[in-house]
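The other protein chains are all here in position, but one chain of the complex has been omitted.
Up next, chain A:
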Amino acid sequence: MRWSEGEWHGWGRALRAHGRLARPEKRADLAAILHDMPCPAIGNARSYGDACLNGDGAAIRMTRLDRVSDFDPETGELTAEAGVTLGALLRLFAPRGWMPPVLPGTGAVTLGGAIANDVHGKNHHGAGSFGQHVTWLRLLGADGVAREVRPGSDLFRATVGGLGQTGVILDVGLRLAPCPGQAVQVRESRIAGLDTFLDRLGESRATYCVGWIDATARGAGLGRGILEEAEIAAGAPPPVSPRAPATVPFDAPGALLSAPVVRAFNAAYLSRVPADGRDRQRALPEFFFPLDRISAWNRLYGRRGFHQFQCVLPHGSDARLRELLEDVAASKLASPLAVLKRLGDGRAGDLSFPMAGWTLALDLRNRPEAAELIDRLEARVVASGGRVYLAKDALAAPERVARMYPALSQWADAVRQADPDGVFATDLVRRLRLREASE
């Protein structure tokens, strides 16, 4: 097994690691790596910060172990290797009437990555988190032994959302959800401001629900944006396939996402939707994976990359959310990507991100002012009893994260037991001292 030596990074590109990467194509090769030189597994490196980094160390890229191995067309029970992407599963099973029950904004996420970060989708208020649909998983431990791990055990709770710290996820049992059609019927509404947005998100009965926010707007327009409510269109054939995704061939200059450009872009984006809204039918991947419409779009932020800040605030902290958005708008650092969603309380692991409330995600170009802004935002999040999403995080401090994740010490106990020597530790886990937590 050859290692590739070099630099790699997560999707945000602001943090980088230098080290060795293996990419086994056979199960026997993976077993040999864990025997000779155990190290953390990563998926497609679509987490944003350092969750997928192991600087001056090694990591195993799981993307070539991507086979589906069993499927029951009556119940939707699927068994697959951890390296398969959710986009590939959607492509493969939607025509047969089944789909992954939870889909994040990119289809490039692997099954293993979706579990290790217990990801959520536009249907979290109804369907819960990804890990809640996992029926079992096979975990290769630090001792090289494969174990079947099932819901209800401490090891399962430590593995789901557990950032790869309990071992290498090899095979996964997943309950797919019925997919009654090949298109999504989307209702787009223009929303004038934050209060209306929260009302509409709270009232919506739609299965899929997501808000885009113009994070540059201030005053009366604060929190204005577009609400998308959607259902799978039963029996619908796939709409005429959208164009192949465009790509960004090189790092863009910094001026591309300067404040006036973003303001103008957002205003234009908002006005695409007529004042009384519109209904559209869209292809499944086009609706579920908006982040994949332009491939390599992370290069738009230039060589120094960007940070994504994503937090959840519990219900009852609407005023806090307003302060957060005011701070963002005043900073003039916002990019066009700003998303507001309602989350339910569904979560499957000790370190799962979701809690019932509002989640806000923002992309911010990597520069000192952005780090300062994020620091202020985090302080507000902690004060409101919310938390930041570790899959996105690059900047948080250990003390704050410990306050955000009350089950952290329980998780750390299970992890220390599963991996006493810390062979699966990553940059994020070291930065946030997650394994050291105790009562």
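Note that in this section contacts are C-beta pairs under 8 Å (C-beta built on N, C-alpha and C of every residue); 3 or more make two chains touch, one makes a residue touch a chain; residues count from 1.
Rule of thumb we're sticking to: contacts and distances are computed from a predicted model.
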Discussion item. Which of the following is the UniProt-recorded protein name of the chain this complex doesn't show: "Phosphonate ABC transporter, permease protein PhnE", "Fe-S cluster protein", "Alpha-D-ribose 1-methylphosphonate 5-phosphate C-P lyase" or "SDR family oxidoreductase"?
Written reply: "SDR family oxidoreductase"
Fill in: Option touching the unshown chain, where A:E7, A:E25 or A:E148 are the choices
A:E25
Response to the item:
Sole touch to the unshown chain from A:S4, A:T135 or A:S153: residue A:S4
Response to the item:
chain A positions in touch with the non-displayed chain are 2-5, 23-29, 64, 67-71, 81, 92
